[in-house]
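Every protein chain of the complex appears in place save one, which is left out.
Now for subunit A:
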Amino acid sequence: MSTSTATREMPDIYHKAGSLSSERRWALWTAYISLIFAAIIFLAPPVYMFITSLKTSAEVANLTGSPWLVREPTLENYAAILGNPTFLVFFWNSVKITVCVVLITMVISTLAAFALARMRFWGSQALATGVFLTYLIPETLLFIPLYQIVGGLGLLNSSWGLVVVYPTLTVPFCTWIMIGYFASIPKELDEAALIDGASWSQMLLKIFIPVAMPGIIAATIFAFTVSWAAFVYPTAFVTTPDEMPLTIGVVSQLVRADTFAWGQIMAGALLAALPPVIVYAFLMDYYIAGLTAGATKG
């Protein structure tokens, strides 16, 4: 508490601060260089996609000149893709599936994570570990048995089948990351609410969930991403174009016979990538770590 007055009387500390700042500068430089390097690697494909999406098919096919330059930029690919009813069906399917999956996942895994993090019951530890191990099983191993199950439910070739299947990926992981976050919230907070007169559900809704929001949002982002970008399961379970989500729709349906409409595929893929970007940007505002600040001694 009184350290600020102490520093004033100790020139030594200034001296130290000087050497610290040069160390800091060095750290900043390495950080910037590696970040720029990483940004180039990760951003090159989408940038190239964007460039291609602005080209006519003729220009794409033209091999002279740098492929990174657009000579006659055009929005015709976007117009074509947005005017394509199949694309809109894919988009709608993706939205429908993702919203359902995120809702189902968050309800199940928030409750599960709360139970596993808070209520000590017989086998809760083993269960928590088990939840995580489930996540480690690769989907490529699971899709054959899941095919049987989805088939048994009569949901093959239906986007609802995907709504049933995706939570097997999202629930374990979301539960697992939320267990970690929930455990970091002081349990006195829920105890105080219970003593104040809250029932378990009131405590959960009015105290715990608002406080746990950063963790819940992190899990939501994950569930959203997994569900929006899923590729293996829809490839395996859906063959009717009407039921396809964007990921497989764009690649399987926009290719007519042997002609790859590269411009349109890229425009479609970019449009498909837009919702996650928007969702991230929107949720990041709320995803402020340290929302519990002030709850305890601090």
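Rule of thumb we're sticking to: contacts are C-beta pairs under 8 Å (C-beta built on N, C-alpha and C of every residue); 3 or more make two chains touch, one makes a residue touch a chain; residues count from 1.
Just so it is clear, contacts and distances are computed from a predicted model.
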**Request:** Would you mind picking the UniProt name of the chain not drawn here, from "Cytochrome d ubiquinol oxidase subunit II", "Cysteine desulfurase", "DNA ligase (ATP)" or "ABC transporter ATP-binding protein"?
**Result:** "ABC transporter ATP-binding protein"
**Request:** Identify the residue among A:Val89, A:Ala117, A:Val171 or A:Val211 that touches the chain left out of the display.
**Result:** A:Val211
**Request:** Return the single residue from A:Leu189, A:Val232 or A:Ala261 that touches the missing chain.
**Result:** A:Leu189
**Asked** Which is it among A:Ser57, A:Thr86 or A:Gln202 that touches the chain not included here?
**Response** A:Gln202
**For subunit A, residues in touch with the removed chain** = 1, 186, 188-189, 191-199, 202, 206-207, 210-211, 291-298
